[in-house]
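First comes the structure, then the notes that go with it.
Removed from the display is one protein chain of the complex; every other protein chain stays in position.
Right after this comes chain A.
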């Protein structure tokens, strides 16, 4: 597989160029994993997109480069050390940089002659396609959707000129992925929500969650979803709860800062037993932190947020495909158990694109709560064997529905009676008993016999998987990993079994304190023997894990 970097200042079209290029490469049959590294500014600074592509399965990004496309000179300075032997740099003829691996094209001049300085990116795309042995077969179809019609000809001309201005360096490789989907983690979550029957989405814009709201807003009229931008995150979650109470499946999405404002209402969903799905697309905190970067540091927060005690579920999404299916599952679990279900993703997955097998809609099961059966007065919080009280939606002629943030009796009226308080608390927690049977164990990967067991959760899935494969193939030692998706309640069966054989248990997390390791220790008394932690706002890559693991094992 190959890995190229497109770099430049904000506003130079790095993102747009990357988005078009990855589509063209996918049309050529390749797997893609592309990651965006963006500064929190609209103009200037240094942004880059990493596009990894090839005919084989690709699970994550890499910082080792086969090529650099530099839209400014800073890109060359910052990234040239990442070039593999034989790697190339492509830049404008006017740049001062010199070297035998540098290919210069008069991109700015060519763009001016074409009559649109913004087509520089398309010239670069043409050059890349040629370098990697690709054709111009798909450019018209891809560009038609990517640029406004008045700029189509200029861009196509630019691609062709770029194509003609370099030599072929690599041969095309046949991949089977042209008919697969190329989408971002947030798009996968959005599509999952639509498939699950979402009717109401309320949120306040916050990076890196906003693209969920944007995707849904683009479909709302056709798909029959009300997408409402709230005045703040407190309103966003209270709206979602109000809509859900009245019978519309509801979701809100935010990042850690916004979730901090939602905390009280999470408890409302818990005590009033109103299903909601909350997506927290994590970024580094605390407070404003690093707004456009990635971290997995909200796990502790999500599992304990809000005063008091109530059942909840937290699902960490592992990759793009998982994001789709787990979003549907989040809705189903919320509906079935009448609890808040939280999806944990992060900027890395949110903004990166991957190629996934087309979703199998026939396989999807959307949970349909049974019609309540009762005689006499309807009791919204009826004490039942499994703790789930049959849920009626207000407005039917069958009975009156009450929701209450105060402790309440079976009918939903405020009480202070000690006995009923205990019964209602117990009833709510009883739901977890049944839910525990549906918890998904972590995915076990790697060698059946191993000395070192890596443990990770959420978006480090891809990098860890890649690292374990590499280590097993090359290091002479044997490795395995447990990769958690469901993190709360924490599944412990497979964990207890798999740690027995391990001499080293190493948690790999994108945070400073090892939050999953702590949760595992609290829940099971199992202690990780070493930690690989990264909290610089940049996603850990397979090669970084490999290096860190080898260092740990050598100790």
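Criterion: a residue touches a chain if its C-beta (ideal position, glycine included) is under 8 Å from a C-beta of that chain, and two chains touch if they have at least 3 such contacts; residues count from 1.
Just so we're on the same page, contacts and distances are computed from a predicted model.
J.: Hey, which one's the missing chain according to UniProt: "Multiple sugar transport system ATP-binding protein", "2-oxoglutarate ferredoxin oxidoreductase subunit beta", "PqqD family protein" or "Carbon-monoxide dehydrogenase small subunit"?
T.: According to UniProt, the chain not displayed is called "2-oxoglutarate ferredoxin oxidoreductase subunit beta".
J.: Which of these touches the unseen chain: A:35, A:225, A:302 or A:467?
T.: Candidates A:35, A:225, A:302 or A:467; residue touching the omitted chain: A:225.
J.: Identify the residue among A:240, A:302 or A:454 that touches the chain left out of the display.
T.: For the chain that is not drawn, the touching residue is A:240.
J.: Which of these touches the unseen chain: A:396, A:440 or A:513?
T.: A:396
J.: If I consider the whole complex, including the chain that's not displayed, which of A:86, A:308, A:358 or A:476 touches that chain?
T.: A:358
J.: Of the residues A:34, A:187, A:389 or A:452, I need the one that contacts the missing chain.
T.: A:187
J.: By the contact definition given up top, give the residues of chain A that touch the hidden chain.
T.: Where chain A meets the chain not shown: residues 179-183, 187, 191, 194-195, 197, 199-200, 202, 219-226, 228, 230-232, 234-236, 238-248, 250, 264-265, 268, 272, 358-359, 361, 375-376, 393-406, 412-414.
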